[in-house]
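The complex appears here minus one protein chain, its other protein chains still in place.
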């Protein structure tokens, strides 16, 4: 097929070749293609001149604009910081009560807190800070360390049993595992603990008395004579209806047998002081809107 | 089928299968207690099947036919059937993977069924299993026809085809057992990687030797692309998979590169796996089956030259667009971005060349679903390369990266381009290969076309929506200048799109199953006559015209 043929449809010449029935036209490269090649290449050239682009052996061309992605983002973050300072500075320097009484500042708190809480706290304390097994509710009236602003702020900063040098430390001893009490004793103690929050329930009086003695000897040092706990030690009140690990027989048994040492992360490295303050205010608000059922 | 091999060839096949069985035995023995052990068993089993199949015919008489008289299509036929099998498996896994993101408990209470383990079964299953087999099978077909020469060898094509599938099976079963290097699209462990090198070298030699036999002075465009596919994939594969095994008796290995160098090597590989596996090879398919089916000349030889060298040269530079704003030095990102944009022109040149070839055949596109598959594939090729170049721009990528937008782009390319051109080519070639007039049912082809198109469109739109939504939610700031949404908020927003995607995927899968059924019905009772003209003819060609303008 060496004879060049013309395609009857387009009138273009073929290249004169044929592969198993396939032929090719010798059409020019369309003008638009050249146009876009030029546009894209010229654009690329400009870009290379302006930006870091071509490597040499041990360095690279830095570009006329002197742009660097790391400096750019740092500048952007710093600028955003500066922009926020009109409201973040007061939140950091005023007392939280003063912040609470300033509607403009509170508007910023309201806007900022949900995502902050969602990204950092909700995983443990739940989306509504309602808590879950192993993680205390932050909206009930029971506090391990205290509900005042200073205490909560400090808890957030250093965490509880966290790998932070100043972390709060608290531990519920493992009476069973460490052989301080035997299983029966633990069962008795557990019954006693349950009776603290449910005095109405019928429990054998002897057993209760034995439990009281056990409690007196082993537990009162932390949870207090009457079992109302100690916020100095982070030991929970056992007489209320709020439980971290569960108030059923089995959970209480496990708590006493294996001990507990909840780990609340320290947020000093991860969240700024402003952010921790915002969260503290937010928790207070959640508590107000929360209805115990 | 195997009777067509000479006795010497059968003996060679037998020897190879024994070697494979021994290798499997060695792996099983050394790797007991490690996933390498089961892999050894799989290798042994594969070798044994071939061994038995060849043994059954070893005593049969020598073939009588004059083998130079016709093309050797047995490996192509088998390859296409295997490809369809992988299509159903791979896309079935895709639907499952998609469903797990919508309903995460839709799995078994077993380690192997978790998202992280079955996702690569989907990606490798469709890319290598479905795509790879289709490429190997069609390359054998196209290379012979455009060279007017029979394949250079009778054992080698089987070795390539079956060896490649052994690789695929080891890869997929490995993921389920937790054998992976966690390098995207290069997940298989060191022994599978090594085996693929062997297979690939034989593939290249076979290709070159067949080209050397050709009865045409010139090599047709489709073969440039197939050749680029074979060559560059070999280079990419070898470099990116360099690794040191923790022990030769176990699957675990550690990549030779670390950190930023590893990232660049990985995406140099990953992006060019797209370029030379999912693009170059399939362009080879397009350049043969589209003009053949449309019975029109290629629109422009010169455009073919321009786009081929453009694609070969520019693609390689673009890998760093997967690493924008990362710890990869910015100068590399600049190169990746600029070359990605320059790459658009040769890419569109191919898509345009294909579509312009249809000038004068648009009535066929209207009536013939097979040709429509190819036409729509070319459109999606243009679309996804445009989208790709757009996403390669740093500012755009800052939004799209890490989100479903990328997944949408992937599937516009993978479903819209790769799968559609493959199905189109299968429908075009199956009747030829099995000496039929047409497919068993053109209605089923028509149904498949619309299911595939609907599935793709639903999938891609769902992912555009979810990707852009998620990307925007991640970077939305409140009036106070603080982040508006938590990560969990974005998860909740994704759910409806994940449901839609699973539905779109199911439609696409249904189409693929129809294709398998249709092919099965077509090839029952194969008649024994040769199609007129489908055999090597002596070349009538002398020198064709030089490529100057008229």
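All chains are identified by letter, namely A and B, in their written order; residue positions are counted from 1 within each chain.
FYI, contacts are C-beta pairs under 8 Å (C-beta built on N, C-alpha and C of every residue); 3 or more make two chains touch, one makes a residue touch a chain.
By definition in this document, contacts and distances are computed from a predicted model.
Novice: Please identify the absent chain by the protein name in its UniProt record; candidates are "Cytochrome c oxidase cbb3-type subunit 2", "Aspartyl/glutamyl-tRNA(Asn/Gln) amidotransferase subunit C", "Butyrate--acetoacetate CoA-transferase subunit A" or "ABC transporter permease subunit".
Specialist: In UniProt, the chain excluded from the picture bears the name "Cytochrome c oxidase cbb3-type subunit 2".
Novice: Based on the whole complex, identify which of B:27, B:42, B:101 or B:396 touches the chain you can't see.
Specialist: B:101
Novice: Residue-wise, where is chain A in contact with the chain that is not depicted?
Specialist: Per the touch rule, chain A residues meeting the hidden chain are 29, 31, 34-35, 37-38, 55-60, 69-70, 72-74, 76-78, 80-81, 84-85, 88-89, 92, 119-120, 122-124, 127, 132, 134, 162-163, 262-265, 269-270, 272-274.
Novice: In terms of residues, what is the contact footprint of the unshown chain on chain B?
Specialist: So the residues of chain B touching the unseen chain are 100-102, 104-105, 107, 109-111, 114-117, 119-120, 175, 178-184, 208, 211-212, 217-219, 224, 227-228, 231-232, 235, 239, 243-247, 250, 252-266, 268, 272, 276, 302, 305-306, 309, 312-320, 322-329, 332, 335-336, 339, 398, 401-403, 406-407, 474-475, 477, 482-483, 487-488, 491-492, 498, 546-548.
Note that in this section only the chains that are shown with their structure count from here on.
Novice: When the C-alpha atoms of chain A and chain B are each averaged to a single point, how far apart are the two points in Å?
Specialist: That pair's centroid distance is 41 Å.
Novice: Quick one: in the complex, what on chain B touches chain A?
Specialist: 145-146, 148, 216, 218, 220-221, 288, 291-292, 295-304, 306, 325, 329-335, 337-339, 341-342, 344-345, 348-349, 352, 359-360, 478-489, 540-545, 547-550
Novice: Would you mind writing out the residues of chain A in touch with chain B in their complex?
Specialist: 1-2, 4, 7, 9-10, 12-30, 33, 36-37, 40-41, 43-44, 47-48, 51-55, 60-61, 63, 67-69, 80, 83-84, 87, 107-108, 111-112, 114-119, 122, 127
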